[in-house]
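Here the complex is missing one protein chain, while the rest keep their positions.
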Amino acid sequence: MTNATLSAEGPNPVPQRTAVAVQFDDAAQQRDADTLGMWLFLATEVLFFGVLFLSYSVARAHFPDAFAAASRHTNLLLGGTNTAVLLTSSFTMALAVRAAGTQDARSARRLLLLTATLGAVFCAIKLTEYALDYRGHLVPLLDFAFDVDLRQGALVFFLLYFATTGLHLVHLTIGIAIVLVLAWRTGRGAGPRHAERVEVAGLYWHFVDLVWIFLYPCLYLVARA
Amino acid sequence: MPVSRRPSVKPPSVRAYAWTWIGLLVLLALTTGSAFLPLGRMNLALNLLIALAKALLVALVFMQLARDTPVVRAAALAGWFTLLLLASLALLDFAARSL
Partner (left out) sequence: MTEHPGTDYLSAGMTLRSWLTTHDHKRIALLYALSITAFFFVGGLAATLMRIELATPAGDIVSASTYNKLFTMHGVIMVWFFLIPSIPSTLGNFLVPLMIGARDLAFPRLNLASWYLYLGGGVFTLAALIAGGVDTGWTFYAPFSTLFSNSNVIYALIGVFIVGFSSILTGINFIVTIHTMRAPGMHWFRLPLFVWAQYATAAILVLATPVLAMTLLLLTLERTLGMGFFDPALGGDPLLFQHLFWFYSHPAVYVMVLPAMGVVSELVACFAKNPIFGYRSMAYAIVAIAVVGFLVWGHHMFVSGQSVVAGITFSLLSFLVAIPSAVKVFNWTATLWHGRITYEAPMLYALSFVGLFTIGGMTGLFLAALALDVQLTDTYFVIAHFHYIMVGGTVSAYLGGIHFWWPKITGRLYSDRWARVAASLLFLGFNFTFFPQYLLGIEGMPRRYYAYPAEFQTLNVLSSAGAVVLALGYLLPVLYLGWSLFRGARAPANPWGATGLEWQTSSPPPVHNFIETPTVDGPPYAYRPRVVSPQLVTAREGTQ
């Protein structure tokens, strides 16, 4: 039974006989494990964010009018644009995964950079939105002001707004960092495991998009009619 | 035997990805537009349904869940089912409080 050496990637890459880590029998098993591992991690994230969505549901049932009013104060133009940006970034990420899988290093690199850029655009828009929210006295504890009848519920709404979008932003930033690292490694002789890594990173990226897909209507579309 | 990917199923083509993207943007327009129609409770239901549709497109096409084996799909669904469990029994309690 040959014990494969652990693949070494870094400043002095050793010519690799194989890129399969020692605990795995072959590349296919390694890929299976990595894929399943990422999906299980995403399952934990579903529950992690899910608790926030549950809190939102309970609070919204308790404060229907306040939630409606508060939601109308969110910036639909920026929020909607951001949604489009993120959906597009999922598209480019999927294409990047495909390119990496077909050994098209140049396209993969460009698409990964494009994905990261779109992610950065999302962040920029979001931070702009936060700045506008602050100016509009919508940040709890920082000079929050709202119609006194609805203040209590609006406070809870914006608490949840900042908690959920903030947590989402942290996840997105981590994703951007990962995508940038992968883009940098692409085409630099990144090794046989690279395509697999891009694919697994893609799963994470799409999940960040999924969270936003549900956040968007909950925060921006409560009562626009 | 491979646990995650069914080799017999082909990966999506660039066209499939493009159409999915367009579909997502259409759904985005739909959900945003419908929010301006006074449908009462149906607004929420419609928005959630559209969000679900978007999620399925992303999961099945972009994340390639349609190509994956039952084991991976079970892992993908496990979080949602558990969340559903938490939500339904907790909300049952909240709804039944006044009874």
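In order of appearance the chains are A and B, and numbering begins at 1 in each one.
Keep in mind that, in the parts below, contacts are C-beta pairs under 8 Å (C-beta built on N, C-alpha and C of every residue); 3 or more make two chains touch, one makes a residue touch a chain.
From a predicted model like this one, the values you see are computed outputs, not experimental measurements.
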{"item": "Full-complex contact with the absent chain, from A:A19, A:A43 or A:A94", "value": "A:A43"}
{"item": "Missing-chain contacts mapped onto chain A", "value": "1, 3, 5, 22-25, 29, 32-33, 36-37, 40-41, 43-45, 47-52, 54-55, 58-59, 62-63, 140-141, 152-153, 155-156, 159, 163"}
{"item": "Chain not shown, touching residues in chain B", "value": "3, 71, 75, 78-79, 82, 85-86, 89-90, 92-97, 99"}
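Following the convention adopted for this analysis, only the chains that are shown with their structure count from here on.
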{"item": "Residue numbers on chain A that touch chain B, as the complex places them", "value": "28, 31-33, 35-36, 39-40, 42-47, 50-51, 53-54, 57-58, 61, 76, 80, 83-84, 87-88, 90-91, 93-95, 98, 101, 202-203, 206-207, 209-210, 213-214, 216-217, 221-225"}
{"item": "Residue ranges of chain B touching chain A (in the complex, touch as defined)", "value": "2-5, 11-12, 14, 17-18, 20-21, 24-25, 28, 31-32, 35-39, 43-44, 47-48, 50-51, 54-55, 58-59, 61-63, 68, 71-72, 75-76, 78-80, 82-83, 86-87, 90-91, 94"}
